[in-house]
Structure formats: structure tokens, C-alpha cells
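Next up is a structure, given as C-alpha cells.
All protein chains of the complex are present and in place, except for one that has been dropped.
For reference, chains read A and B in written order, and residue numbers begin at 1 within each chain.
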Amino acid sequence: MLNQIIFGYFAVTMISLALIVITRKNIMHSIVYMLILFFHIAGLYLFLNAEFLAAIQIIVYAGAIMVLFLFVIMLLNLREELRKSRFAITWPIGAIFVVLSAVMIIISVFGNRFANVGNVKISDIEKVGHTVAVGKLLFVEYLFPFEVASLILLVAIVGAIVLAKKEIK
Amino acid sequence: MLNEPGTYLPVGYLPILIFLGFSFVFGLGSLVFGLLLRPRRPYAEKLSPYESGIAPEGEPRQKFSVKYYIIAILFVVFDVEAVFLYPWAVAFDMIGLYGFVEMVLFIFILVIGYVYAWRKEAFVWD
Partner (left out) sequence: MQVPDLIPVVPEILMTILVLSLLVIDLFIKQKEYIAVYTVVGSLLVIISVFYCTGVTFKGMFVADSYSIFFKMIFLINVIFAAIISVEYLKKRASLYGEYYVLLVFATIGMMIMASAGNLIVLYLGLELMALSTYVLAGIIRTDGLSTEAAVKYFLLGAFSSAILLYGISLLYGITGSLDIREIGLYIAKEGIINNKLLLLGLVFFITSFGFKIAAAPFHMWTPDVYHGAPTSITAFMSVGPKAAAFAIFGRVFMIVFPALSGSWVNLLIPIAILTMAVGNIVALAQTNIKRMLAYSSIAHAGYALLGIIAASNEGLSAMMNYMLIYLFMNVGAFILVIMLNNQAKVGDSIHDYRGLSKSNPLAAFLMLIIMFSLTGIPPTAGFMGKLYLFMAVVNAGYGWLAVVAVIFSAISAFYYLRIVMFMFMNESIEEVKLSLVDVNGLLLIIVVFMVLFIGVNPQPFVELARLAIL
């Protein structure tokens, strides 16, 4: 019962925060609400027994990616946006699609069934700690995706320099 | 019982919850308390920003240079790299040499990115 209440709190808060983020006129306010949203996501990870992910959520998202967001917004200097209407004229169409998708998802959720619990059970994670469990899985089972991830990071470096450097040597 | 999905309670984090609650109450409480106690006698000069000195001019928000963006994205990339290092270090005694070689490869690829960024003068400010 306690778990349901906690999950309910996180779910309702996260959805409301997400709605607040996309409806703010001042984009800086959106960012602050998004920061709170990130912390709630981290909290939810905690209750899913994913401590490592919770920490990453705060370090990478609330720390690094938030800074990136802020820089991009400062870069754009969106003073005009404050005077404009909050939504594009097409928003009713978007709203219809969102409602329809939500109905579709809600209907589908009743077909929910749980598969076999994966190879790594909660009790195992409790025994060794979540970080070790992630480490073992990442570096033994998922080593190929791990190496591909390094290539993606490299593309990010190259892409940022190609697109944003004033003069490419 | 622990294996049932959705029944896990991170009891070890209870102190953090208490801490969060306390800081929330303290922060909000001191604001509310101050609001109740302090006298309020506003007048035009007091309400204007920068009570002493020069009157503010122009917009407070200024356009940032795109240079910050490059620094920020490089920071994110190497931040993520550091994040990968953490579980690797913690689980090192279980993955041993195998994991070591993997990580060397991973870092090697990113070091090439680093050298690239360096030579392209991504770290030079002007």
C-alpha cells in the first residue's frame, strides 16, 4: 500500500511537472520546473531499486544536461517569445493527438502482464549493490553496446565542433 | 517478498528523506517566518532594483556566445565517460583484465576525440 502511495505521488507529480514545463511562457521557468522533474525521476529510480541510475540521473541530467539547456537558451536569447502567444495555432490538433494517444495507452495498459523476472533479481542486487550489478552487466553482457556508446560520444564531440566552432582549422 | 516488482522500499535512504524534509521545512519556514515578522513599508525607490548606485539599463538577459555551447557539450561528453568509469571501478574485481581491456578501448576512442578537439582549438577561448 505504501508503495502504491509513493508511486502515485511520483507519477502525478511528474506528469504535472511535465505539463507545467511545456506550458510556461518564460522558458527559464520551464527549466527550473524541469530540474524538479529530473529530481523526481531520480526518486522513482530509487524506488525501482536502481540507486546507480538515480545518482546518474542527478549527476548527468540535473547537472550536466541542465547546464547545456541553459546555455542553449541563453544562446537563443528568446526575449521575443515572452510577448508571443504561448502556443502555435496548431495546438488543438496536437491536443487531439495527445488525448487519443493517452486513451490508446490507457486501454493497452489493461493488457499488462509481467514477464519472467530477468536474470538479475532484486535479491541479487541487494546482495552486491546496484552499482556492482550494473557494472557486471554492462562490462560482461553488454560490452558491445558499451563500445558503440563511445563512438556515439565521439560523434557528439565532432558534431559540436563542426557545427559550432567559429573557424574550423 | 523482495522479488515482487513494485514492493521495494529503499529504507537506506530514509535519512536523506528526513534531511530533505527538514531542509524544505527550514527553508520555507524561515521565509514565511520572515514575512510575518518584518515590517513592510514599500516606496518607489525601495522597490526599484539596485537601491544604491546606477539605475539599470537594457535587458538583464544577454546573448551568450556559442563558445559556451562547445564547452558545455564537451563537458557532458566527458561527464558521461566518467559516469561509465564509476561502475567499472566498483565492479573491477569481478570483471578483471577483461573489463580493463574494454575500458582501455573505450577511453582510447574518447582520447582521440579529445586530441581532435584540442587540435581544432575547441578549448581556445578566442
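Keep in mind that, in the parts below, contacts are C-beta pairs under 8 Å (C-beta built on N, C-alpha and C of every residue); 3 or more make two chains touch, one makes a residue touch a chain.
Computed from a prediction, not measured in an experiment: that's the story for all the values here.
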item: For subunit B, residues in touch with the removed chain; value: 95-96, 98, 109, 112-113, 115-116, 119-120
item: Touching residues on subunit A - with respect to the absent chain; value: 104-105, 107-118, 140-145, 148-149, 151-152, 154-156, 158-159, 161-163, 168
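Here, only the chains that are shown with their structure count from here on.
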item: Sites on subunit B touched by subunit A in the complex; value: 2-3, 5-10, 13, 59, 61-70, 72-77, 79-81, 83-84, 86-88, 90-92, 94-95, 98-99, 102-103, 105-106, 109-110, 112-114, 116-117, 119-122
item: Sites on subunit A touched by subunit B in the complex; value: 2-4, 7, 46-49, 51-52, 56, 59-60, 63-65, 67-68, 71-72, 74-75, 77, 79, 114, 117, 121-123, 126, 129, 131-132, 134-136, 138-140, 143, 146-147, 149-151, 153-154, 156-158, 160-161, 164-166, 168-169
